[in-house]
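Note that this complex is displayed minus one protein chain, with the remaining chains in position.
So, chain A:
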Amino acid sequence: MAMSESPDRFTLADLLRLLSESAGIPEGIDLEAEDVVDTPFYRLGYDSLALLQVTGRLKREYGLLLPDTIVADAPTPRALLTVIAHARAA
C-alpha cells in the first residue's frame, strides 16, 4: 500500500486507512462524520490488537517509535494523531 499522499502530514484519513487495512471497515459508523476524530476507537469497532498493528506499521513504514502504552494513552483518533504529530516533529 502506498505511503501517505501528503508526506508532510499524517492525517485522519491516513490513520483510518491503516485501521481498515488491519481490521476492516466498520459499517453503520460514518467515518466521514465530524465527531469520528473524538470517538473512542472501541466504539469505532477497533480493538487494542488492531491499534497495535497500526503502531507496528507506523514504526515500519513511517519510522515512528511510539510507546507501548499508546493504546491506553490515546483512546481516540485525535489523541493518537497528536502523539503521531509530536513523534514526527521529534
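Throughout what follows, contacts are C-beta pairs under 8 Å (C-beta built on N, C-alpha and C of every residue); 3 or more make two chains touch, one makes a residue touch a chain; residues count from 1.
In this text, contacts and distances are computed from a predicted model.
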*asked:* So one subunit is absent here. Using its UniProt record, which name fits best from "Glycine cleavage system H protein", "ABC transporter ATP-binding protein", "Acyltransferase domain-containing protein" or "Winged helix-turn-helix transcriptional regulator"?
replied: "Acyltransferase domain-containing protein"
_Chain not shown: contacting residue from A:13, A:49 or A:65_ = A:49
_Touching residues of chain A against the unshown chain: what are they?_
20, 22-30, 33, 39, 42-50, 52-53, 56, 60, 71
